[in-house]
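A single protein chain has been removed from this complex, and every other one stays in its place.
Order of writing sets the labels: A and B. Residues in every chain begin at 1.
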Amino acid sequence: MKHRIVVAAAAVIFAVAAATLGAPAAEKLKVGFIGVGPIGDLGWTYQHEVGRQAMQKALGDKVDSTFVENVPEGADAERAIEQLARTGHNLIFTTSFGFMDATIKVAAKYPKVFFEHATGFKRAANVSTYAARFYEGRYIQGQIAAKMSKTGVIGYIVSFPIPEVISGINSTMLGAQSVNPNMKVKIIWVNSWFDPPKEADAAKALIDQGADILTQHTDSPAATEIAEQRGIHSFGQSSDMIKFGPHAQLTANTDYWGGYYTQRAKDVLDGKWKSEDTWGGLDSGMVVMAPYTNMPDDVKQMAMATEAAIRSGTLHPFKCPIVDQDGKTVECKGGSRLDDGQILSMNFYVKGIDDKVPGK
Amino acid sequence: MLVLEAIVLSVIAASTPLLLAASGELVVERSGVLNLGVEGMMIVGAACGFAGAYLSGSTVAGALCGILAGAALAAIFGVLTLGLAVNQVATGLALTILGVGLSGLIGRGFVGEKIVLAAHLYVPFLTDLPVVGRILFGEDAFVYVSVALIVAIWLFLYRTRPGLVLRAVGDNHVSAHALGYPVLKIRMMAVLFGGGCAGLAGAFLPLAYTPFFIPGMTAGRGWIALALVVFASWRPGRLVAGAYLFGAVSILQLHAQALGLGIPPQLMSSLPYLATVIVLVLISRTRGTAGSAAPASLGLVFVPDR
Partner (left out) sequence: MRLVLERRAERSTTAAIASPLIAIALTLATMTVLFALLGKSPIAALGVYFVDPLTDTYSLEEIAVKATPLVMIAVGLSLCYIANIWNIGAEGQFIMGAVAGSWLAVRTHGTDVGCWLLPAMLLLGALGGALYALIPAICKVRFGASEILTSLMLVYVANFGMDYLVRGPWRDPHGLNFPTTGEFDAAATVPSLIEGSRLHLGSIIALVVVMLATVLLGRTLMGFEIRLIGAAPRAARFSGFDANKLVLITFAVSGALAGLAGIIEVAGPVGHLDPGISSGYGFTAIIVAFLGRLNPLGILVAGLFLALTFIGGENAQILMKIPLDLTRVCQGILLFYVLACDSMIAYRVRLLRTLPRPAHAGA
């Protein structure tokens, strides 16, 4: 009899303890991130991690965030996303284009979870898309390049011929042409988002062929490093690469996701989250130009003026008329400038680029 | 700087890690062991090499760390394949996976850091010679070591007695054992040497090429080094030619792109690999249908009977 009382008492105590200890103090929002590369790529995935940390810092105790890196874009992606959903993450950011279908599939199974897919174009009631208008930064870079280059040739290191990259090349050239109509560009595809030795080789090849300003749409600081070695100038990509090119870097086209991530997490906490398509640029702070360095004051003033003009909307990099490399004028669907759909699916080079778009 | 001179310098830089790694593997395979784990040893060498240089501030320290890391991994391979007579293909592949994983773990703490690149030689007057000056007298230590290494290997294999013994072990380990040579010991030393070379080759990338470490930065060079050894018919002279040829192909395809030649980049990127297959077929053909010029005991398990 006494034994049973002891057991019952223990059970009660245990239950009470479990209830009080297990009860959540406040509903913490679990936010998950999936990255295609390692956080250590110093580029694309790294910036998303920076954004996550900013969000974590801004919202403190209210969120608990996890970053899953190195998730390949095939069948494994769906599993990784689903695992985040199953383990209580209510807001999930999938940070690469290749996660698009996986995100949609998992979102269909978890209608109460909110998904945000970067650089994609498929949405659902619980799936938003977001991207940054990198081309805005590139226009400014093109202008700077035209002012700073002595040979009139820009060296461009790129990864894969997707529209975002093509529009970046075009925007750079349009910016450059606005200062010097005869600017030329040489393009090398390294078929990878980051491969530092190959990017370094590409940088050297471009310099050897006469380019004296380097820009890139790949993720490592290799090109900046080579520019520093060879005494020429370069633009950083995704992150500020000034550490690798203290005399070389003019500016960098950095992604800043912290503001967006904090806002979206807040929206979920406040119950205000809606499926949207966000394509923010300089004006919303998703594209941030690294400080203008290693250039004379007048070039700096010009860059800042252009930045202000783009931010306020008075200048658009793709203002019509846009003439493609075959000489045809591209149909202008956005009134005075190409519309977003055209930019998102851009598959042609503008006039003045002598190369051919691969795979056409 | 002339364009030609610049291109040659780029080619040399691209070829050096291939030459270093392949030189080591050449010795290993000549002794009759097939170590497919070159990629794993290289990437671990890269991670440890960067860590060593970053923590100590010295390129030499970094290079030593890279060599030791590669050799340590090779030691595991040696114990398994030579000590326990385990299948060499499987062990080599496991080594690659282990090496890639280890390098990621080691390198995690050093992401975003940068070091000072290895210094280049400067000899007054000689280095300033037009065209050949920087190519011959302005390289970094790794390049000179790679050339000296392959020359030393050639001398060792063909002009010394121990080298002859090593080749005998690779060609017929049963006879070599019957003659009283310590087959397993010789092979173990070769394996360790090969590991050190691979580690040094890997360390070259963050120490002399691009001064930071990023996971996966070897990007398959270890596999190309393996192909190079076969491409060279296991002969040092041809190895140098092959390494520079591969380096040249990888650099020239980038130049062809920049020139706007319009060839699909994927085709250009696959050229080194296609070239290897074609050359493999061609060199085997000239030897007749009897087979390749490989050391006859390559890859075979050896357990000495008493």
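One rule holds in what follows: contacts are C-beta pairs under 8 Å (C-beta built on N, C-alpha and C of every residue); 3 or more make two chains touch, one makes a residue touch a chain.
Note that the structure is predicted; figures quoted are calculated from it, not measured.
Enquirer: What are the shown chains that the left-out chain touches?
Expert: Counting the whole assembly, the omitted chain is in touch with A, B.
Enquirer: Consider the whole complex, including the chain that is not shown, and state which of B:33, B:80 or B:197 touches that chain.
Expert: B:80
Enquirer: Pick out which of A:86, A:247 or A:333 touches the chain that's been left out of the picture.
Expert: A:86
Enquirer: Please output the residues of chain A touching the missing chain, sorted low to high.
Expert: Contact residues on chain A toward the absent chain are 32, 66, 68-76, 78-80, 82-84, 86-87, 97-98, 101, 109, 121, 160-163, 166, 191, 344-347, 358-360.
Enquirer: So that we can see where the missing chain sits, which residues of chain B does it touch?
Expert: Contact residues on chain B toward the absent chain are 34, 36, 76, 80, 83-87, 89-91, 93-105, 108, 179-180, 215, 220, 223, 226-227, 230, 264, 266-267, 269-270, 273-274, 276-277, 280-281, 284-285, 287, 289-292, 294, 303-306.
The working rule: only the chains that are shown with their structure count from here on.
Enquirer: Cα centroid separation between chain A and chain B, in whole Å?
Expert: 36
Enquirer: Of all residues in chain A, which touch chain B in the complex?
Expert: Those residues of chain A that touch chain B are 38-42, 46, 155, 186-192, 194-202, 204-209, 211, 220-222, 225, 229, 243-244, 354-356, 358-359.
Enquirer: Applying the document's contact rule, which stretches of chain B touch chain A when the two form their complex?
Expert: Residue list for chain B touching chain A: 3, 6-7, 10, 14, 104, 107-108, 111-112, 114, 117, 205, 209-212, 214-217, 219, 250-251, 254-255, 257-260, 262, 264-266, 269.
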